[in-house]
Every structure is written in structure tokens, then in C-alpha cells.
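Only a single protein chain was left out; the remaining protein chains are all shown in position.
Per-chain numbering from 1; labels A, B and C assigned in written order.
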Amino acid sequence: MNVETAKTNKPRKNAFVMFIHKMGSPPWFYNFTGKFIPWFWAIFIVLTVWGLYLGLVKAPADYLQGESFRILYIHVPAAWMSLLIYISMAIMAFIALVWRIRIVEILAMTSAPIGAAFTIVTLAAGSLWGRPTWGTYWVWDARLTSELVLLFIYLGIIGLYNAIDEPRKAARAACLLALVGAVNLPIIHYSVKWWNTLHQGSSISLMGGSSIDTSMLWPLLIMAVATKFYYGANLLTRARVKLLEQDIRKAWVREVLKEKNG
Amino acid sequence: MSGQAVNASLSRAFFALVRRDILLAFRRRTELLFPVIFLMVVVSLFPLGIGPGPQLLARIAPGVIWIAALLATVISLDALFRSDFEDGTLEQFVISGHPLTLIALAKILSHWLVAGLPIVLLSPLLALWMNLPGESLGVMILTLAIGTPILSLIGSIGVGLTISLKRGGQLLSLLVFPLYVPILIIATAAVMAASDSLPYTQFLGLLTAGLITSVTLAPFAAAAALKISLS
Amino acid sequence: MTPTRKRRLIAVLLILAGVGVASTIAFYSLQENLLYFQSPSELAQQPIPPGRQFRLGGLVKPGSVERQGQSLTTHFVVTDGPEEVTVEYVGTLPDLFREGQGVIARGALDDSGRFAATEVLAKHDENYMPPEVADALEESGHLMTEGKGGG
Partner (left out) sequence: MLSASQIVFERYFEPVFEPVNFDLKSGELLLVTGANGCGKTTLIRVLAGILHPTSGQLDLKAAGMAYVGHYLGIKDDLSVVENLRFMRDFLGTSGTSCEQLISQVGLTRVAEQQARTLSAGQRKRCALARLLVSEAQLWLLDEPYSNLDQEGVELVDILLNRHLDAGGACVLATHGAHRPQWAGTTDYHLVSGAAA
């Protein structure tokens, strides 16, 4: 019988695993990401200003919804991010669980609050939009509903992570939950979408599929790219702080702090 | 040990565990009855809260009975692993060398027999209270029979994750309810389709697919969750 | 093969088999055309006896909506092209209820073949475009919504 001898035979290391292990070294990660972060923030700010200017000032008003459609430039990029961050978190959670790499655990777990924030923005902007469009702040529209469920899942992950004392155990538990959520999310999404069509006949329309005019599309794309840089910048900033916190008694942190102060 | 001997010993361990859990449940009969009583109380609150109009009750019956079933299941979930975790039996299971996945599956099965099956058996009474049309009663029972095992299976992951927490029960509901959304939607859609004289077999098909998927995946996740909780 | 490896292999095979079977069942279930409502054509082919509850779905025929004075009773025609059914509904219609748009009504046929609805659900359309594009589409007869501005 052979119980738990996972570490006895060394795995053959390919380039990907090598990269991950290199990333796994806290000082290396700290210094490496330190170079990127200011750039990420800068690109994010430039793109946001540009995108919002095009979207809020330059783009024409919608034929049916008038000016209120402009909420789209906040709502839609946020909605994309809420999902994209979940996917990235789930991938990192998988890597963290399989290879037990602390940095990836931290990255996955710091993704959760950012994703939850984007989800809240999506919901808030969506209901502000709903008021002029549907005449109510909230309808159980398929996308609103699945976004709400996504928020609950994010909150569950954050709650579990904070409820368990030992940080690495907490991270592993929450990573597992993130993976379970990743399996369930498409199912939830489709079932909600389809539950909603049960009520509302979106399958029947006198027109073709949804369309959006190009003059309205550009600012949207710019905002979409901007939010990705925001995620990168915010994630790395938070992860670095977390790393310093956890390794506060390690030599490399003392050196970093000495450099900062000296 | 040869392969067959291993398989024989595994199936023996599996059934020994199921038998023990059912015996334990009957040794604690009040705990056994609690989810069932809870289910009845919750369902009976609806007519009291929104009025006894038979039409309205019939309309909301599938949703009410299913939501009550979800609540009753979540309440009973904590019993799934907690006592074994707290008295050290779970450590003994880990050290036995039997795959933890199989152990989790055995415990989920006995949980369903003790907590899920009574809900299925009780549903005709609840349907009567809620004035559910007779033709959809059979579909209601079928959805519960296929759906409640899924609740136990998905719930086991949540319990596995929260078991090491003192107040794990509160967090548990936040973790599992979002995951229960598809089951609630599909099951109630089936019952409503049946009461609107529409075909409903496709919904039952989807539920069955959900059951098979969760039987194959959930025990692995639950076992991984238990391992994390033990550390 | 070591027992651990063999066990792992069996587990992987079981997972694949389970997920495979489940997806097949799900696929065939979804093939069965998840029917949320009867269209007027389906109703014409397979009549449902009066008094039996079902869901009727289709588009509100433009120009068919009649409101009866001060009362909340509304009559309109639901069509899917070849066939149509007259619907009677007492109550407030949803904000998104518009001629030319999709609706689903819940209720039963009465003896005269009219559909007495107890519930009406509607859906807005999902297109975003500048007014001039909308005008162009309207001219070419592709857009059948009434008026402009928020609904």
C-alpha cells in the first residue's frame, strides 16, 4: 500500500511548470511585477479617459433609449470583466490546487473581491439602466439573474476564504469552491437564461439578431481593454501586499522594507 | 491483494458505512424527523402568509414545495459529515486507505436515504395542502425523486468545505443555494409544464443528466474538500 | 500498474463515462424542442379542449389591440403568421407589451374559441442603434415598433 507519496517521484518539468515554479518564488514575483504595475495603472487611466470621452460625449444617442443607453459603457465592460475574472480565478485555482503554489493561491484569492466588485457595478449600472428602459430598477431578466447568482458565488468564495484561520488552508478551500462554481456557472447561466425565456418570448422577434452601430462600438471596446488593465494592476498590487503581509518575518521582506525606507 | 479482492473489500466497506449511518440516524430519531417537520411547517406557512386562494396556491405549489425541500435539505446537510469529523472517525477513514471519494459517496447515499427520501414520500401530502392539480402530482414526485439526490450530492461539497468551522452552517447556505439554482428551475419547470398540459419529459431528462453528472463529480469534490478541512 | 494508479485510471474512466452519458441525455432532452408555449399553428393542428390550461405564444398582431372603454379588459390577436388566436385579458398589461412584439399568455380557451388569459408576459427587443438607422430600418419595413424613446 502506498499512501501519499506525491513528492517521491519528481515530475518532468516542462516550460510551463518551470515558469510557474519561478513565479512561485516570492521575491522574484515581487520584483518582477513591481516593474509592470505602474504601466498597467497608466494605461488603464489613459484608456478610461479616452473611452469615456468617446462614449459619453462623442457617440450618438440611441434611437429607442436616448441618452440612457450610455450606461452601456460602464455596464457591459463590467459585465464582461465579472465573467472573465471568474474564469481567470478558476484557472488559477486549478493550478494552485494541483501544484500547491502559494503565489497562485494568493492571485486566485485576490481576484475574488475584484470580480465581486465588477459584478456589483454590473448589477448597479444594469438596474439604473433598467429604470428608463424597462420602467423598473429590477427585472428578473436572464442576464441580471445570472449576474446576481455570480455575485452570490463570489461572496461565498470570499466568505469561505475569510472564515478559515490558516491562510493556506483557507485558500485551498476557497480555490476548490471556485472550481466547483466554474463547473456550475455555465449550467446556471443557461438554466437561468432558459428559465427566463419561459416567461418572456425572446425567441420570437420580427428582426434578426442584436446589432450595435460601429460609432457606438469603439468606445465600448476601448473600455473593455481599459478594465483588463485595471484588473491586472489591481490584482498585482493586492497580491504584492498580501505577499509582504504573509512573509513579514522572512529575510527578503526585510530587505525590501529596508530598501523602501533607506 | 488481487483486483477482485480489493473491489470486494471496497464494496463491503461501502455498505458497512451506509448501514452504520442509517443505524446511527435511527438511534437519534428526533434529529431524523427534524428536517421532515421543518419541511411541513415551511410549506404550511405559505397558505397562511398569502391567503388560501386555491388558484394562487396551485400556481405557486411547485415552487413552494421545491424551495421548502431545498431549505430542509440544507438544514439536514450539517449532519452529513459533522459528527464523523468531530469525533475523529473521519481521520480513521482517511488512514484506512480506502478512497475517500467512495466514503463520501456512501455518506451521501445514506444522507439521501435519511433526509431526501422522506421529502419524496411526504410530497403528496404537501401537494394536497398546496392544491396542486392531480395530473402534475406524479411529475412533482418524480422531480423530487431525481432532484433530491442532486441536492445531497452538491451539498456534500459545501459541508466538506465548511465542516472545520464552528459556525459552518451559516456559511453553508451561502455556498450551496446558488449552486441549487438550475435544479430548482428545471424541476419547477417540469411540474408547471405538466399542469399546463405541455410535454415535460425533456425536463426530467435534464434533471437525470444533472443527477448522473453530480454522482460522478460531486463525491470527488467532496473528498477533496474533506481533505482540506482535515488539514 | 500499482493499485493507486489503477484506481486513478478507473476513477477517470468512470468520470468520463458519467459525464458522457449525462451529456447525451441532456443533448437529447434539449433536442426535444423545449416547449414553453403552443403557437397558434400548433393549436390549429392539435386543438386543446376548452377549459384546459396552457401557454399561448406568438406576436401581437399590429392593429389588433382593442381596449374596452374604462374597464381593464383588452382584446388582441396573437399570430405566428399562418394562424391567429384572439385573446381576452382582464388586468394591467406589462409595460413592454407592444404591437408586433412577442408575448406569452397563460390561460385556457373558452367555448367560443377565444383564449381567456389569466397572465400576459412580454419582452423588449435587444437592439441598440442611432435614431437614423432606426428610421432607415423603419422605412424599409423591418422595424415594427411604435414610436421612439424609452419604453
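Observations on the structure shown:
Going forward, contacts are C-beta pairs under 8 Å (C-beta built on N, C-alpha and C of every residue); 3 or more make two chains touch, one makes a residue touch a chain.
This is a predicted model, so every value here is computed, not measured.
Displayed chains that the missing chain touches over the full complex: A, B (touch as defined at the top).
Screening B:Ala58, B:Leu71, B:Val94 or B:Leu165 for touch with the missing chain picks out B:Val94. In the full complex, chain A touches the hidden chain at residues 1-8, 100, 166-168, 246-247, 249-250. Although one chain is not displayed, chain B still touches it through residues 8-9, 12-13, 16-17, 20, 23-24, 27-28, 83, 86-92, 94-98, 227, 230-231.
One rule holds for everything that comes next: only the chains that are shown with their structure count from here on.
Chain A and chain C have Cα centroids separated by 34 Å.
For chain A, residues touching at least two other chains, in rising order: 1, 194, 198. Among the residues of chain B, those touching two or more other chains are numbered 210, 217. Per the touch definition, chain C reaches chain B in the complex via residues 3, 6-7, 11, 14-15, 17-19, 21-23, 25-26, 28-30, 32-38, 48, 52-55, 106. Note for the complex: chain A touches chain B at residues 1, 3, 97, 149, 152-153, 155-156, 159-160, 163-164, 166, 169, 172-173, 176-177, 179-181, 183-184, 187-188, 191-192, 194-195, 198.
Put simply, chain B touches chain C in their complex at residues 1, 3, 6, 99, 101, 193, 195-199, 201-206, 208-210, 212-213, 215-217, 220.
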